[in-house]
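All remarks here apply to the structure that follows.
Excluded from the complex is one protein chain; the other protein chains are retained at their positions.
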Amino acid sequence: MSRLILKDLVKKFDNVAAVNHVSLEVEEGEFVTLLGPSGCGKTTTLRTIAGFYQPDEGEIYFNDRLMNNIPPAKRNTSMCFQSYALFPHMNVWDNIAFGLKMRKISQPEQKKRVAQALEMMSLSGMEKRMPGQLSGGQQQRVALARAIVTQPDILLFDEPLSNLDAKLRVQVRVEIKEMQKRLGITSIYVTHDQDEALAISDRIVVMNQGQIEQVGDPQSIYLHPMTSFVAGFIGLANILSGQVVARKENQVQLELPFGRFWAFAGGLRASVGDTVRFSFRPENVVQYREGSPNKVSATIQHAIFMGDTIDLFLDAKGTRLRARAESAAKLKPGDIAVFSIDETAFQFLE
Amino acid sequence: MAATKQKNLWYVRQARRKRRFTTLLTVFFILVQVLWVGVPIFMTVLWSLVDPNHPWSFPNILPEKLSWGQWMYVFKYTNILRALKTSYTLAPCAVLLSFLFSLPTAYVLGRKQIPGKKFFQTIVLLPIIMPGMVVALFLSRVFNAFGLAQNFFGLVLAHTLMGLPYMIRVLTTSFEAIPQDVIDAAENLGANTFVKIKDIFLPMVRPGLLAGMIFAFTTSIEEFNLTFIIGTPTFETIPTILYSFLGYNFIRTNASVVALIMMIPNIIMLFAVENFLKSDYLSASLGKL
Partner (left out) sequence: MERKNVSSIDYLLLIPGVGFILLFIGSSIFITITQSFGVLSVTGKSQFTIENWKAIFHDKESLDSILFSLKIGLLSSVGTLLFAFPVALFLRKGGSGKRFLASLIKIPLFIPALVAAFLIINLISYHGIVNEALLALGIIKKPLRMLNDKFGWGVVAIQVWKNLPFVLLILSSSLASIRDDTIDAARNLGAGTFSVLFRIYVPLAMPGILVSMILMFIKAFGDFAIMSVAGPTYPPSIALRMRNTATLFQEWDKAAVLGVIIILTTLFITWLYSRLAEFVTGRK
């Protein structure tokens, strides 16, 4: 188990930075997810931690030990690959025992640990099978067993679930999380699936174009996005900008094309006259009830029935908004309806 | 300032050293390879240019005088011109014949699921696998019986036999690579068999066809065993002439000239077709048993 520290990490390919000045501290036993769109540098970061890439600038520490020049074989990390990367010419047992053999662990100890890992991953009885004879889910388990059996300091996951079907994906991610908590191994998990990230992480690192946009626990990332990228990438959001026209105590009044709205200012420093960017979630735009604040009337363009809710696409005086309604609501395209936006829903962005 | 400090850290230096090592290794391999391939060819070129009146012998590092004398001599006093003519009429005939023979076979092997396919594919490889001299000697018995030995048509058949495996393998791979969707789409749009062949199959296997033809052509130009047993002395091709220069009366200078004559077209061909001679074709025709 190790603390992981990345200091100002830069990794370039052909002079283009795939990872651009990334700094991050991960506590012992913490489960941190790197989340971001395709090509944002998640895999590159992970592979640099594992030692497959040499950073061009910056430093990597496990606890207090500088790791920059330690070869991957000596880092005592374990990586779970998207493709599982099982050794196709070894059976399940030999796959799992590989890391132990490399560490010259004694035979009886190897037996004990492999058996334990098989047990833990419910793979008992499959020792002799070749990877080609296993289902995707079983291969995934073998890969996990192989990763944990060496008792690594840091576990690295690169989209380990993306080759599984949706149901299995949910099930395995719970298992991964449980296993990680039980073993208490520091883990870095890469995914571009936000649901997965929200469900599994202690903290989420949102990345974009090689840089960190925001770090925080799942709730704060979802509820308090700080940049329009984070707001737009995680969940659905209406991202708008408008002028501050009034300010009183903890509230500001915003001028928008479809009206003026009061919002809780939070830490907003803007004064009257400034233009600010902000976001609010569709679930905060609900049908108007007597006494609700911030009235908006809008034309319904599309109403999509989702089962538990109705997804609405609105046109408010030329501005497109997303909103939610209860599934029993009688709304159809062309209707004009009145909505309200909660004052606490506004998140001001950088 | 911070950047320069960064650049001097020991681990950055070490990483850079590692990269430099890889580059050095590449350069080293290239140098070795240049020597490995270049020196033999260069020496042969030198030998072919040694002036007949100033022989190149032991203590001299380089020949005293270079001239085209050997080339003149070879063209004037040996059978090389006739051999060239034989080789270069034989090869196109063999290529054409092996193309015609391989097309239907490759189509079936590439696009149909027939019982015994594996067996047929192995049969196709036989001319490459079977020891050349055995086939040559005892095929010559058969050819003798049918009057095909010492006969141009017999030679064409023999060379076709040696070119067929390459042609069939490469074409089979090309036929396999055509997506069934494309053919279904063509059929769906009303293409009949003739249109399918003309507008779908032939254009799509053309790169493979070219590769196969080149293989068959060079195979024919190089073919020695069958030609030697079945063709000589009536017909001499470049390899059999070279063999005679290398054999009982070893004449290094003449052999150099003939070796170059035989090699140059091949190397030109190699570089001319590098682009589409992807290793896929090479391994399709040579590798994978």
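For reference, chains read A and B in written order, and residue numbers begin at 1 within each chain.
Everything below uses one rule, namely that a contact is a pair of C-beta atoms (placed from the backbone, for glycine too) under 8 Å apart; a residue touches a chain by one contact, two chains touch by 3 or more.
Everything quoted here is computed from the prediction, not taken from an experiment.
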For the chain not depicted, the shown chains it touches: A, B
Touching the absent chain when the full complex is considered, from B:Met72, B:Leu100, B:Val182 or B:Ile197: B:Leu100
Among A:Gly99, A:Gly210 or A:Gly242, the residue in touch with the chain that has been omitted: A:Gly99
Residue numbers in chain A that touch the chain omitted from display: 47, 50-52, 71-79, 81-83, 85-89, 98-99, 102-103, 130, 146, 150
Touch residues of chain B, complete complex, unshown partner: 23, 25-27, 29-30, 33-34, 36-37, 39-41, 43-44, 47, 57-58, 61, 100-102, 104-109, 111-115, 120, 123-124, 126-127, 129-135, 137-139, 141-142, 157-158, 160-161, 164-165, 168, 176, 180, 218, 221-222, 224-225, 229, 239, 242-243, 246-247, 252, 255-256, 259, 262-263, 266-267, 269-270, 274, 279, 282-283, 286-289
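By our rule, only the chains that are shown with their structure count from here on.
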Whole-Å gap between the CA centroids of chain A and chain B: 55
Interfacial residue positions of chain B with respect to chain A in the complex: 6, 11-12, 14-15, 18
Chain A residues within the chain B interface of the complex: 54, 57, 66, 68-69
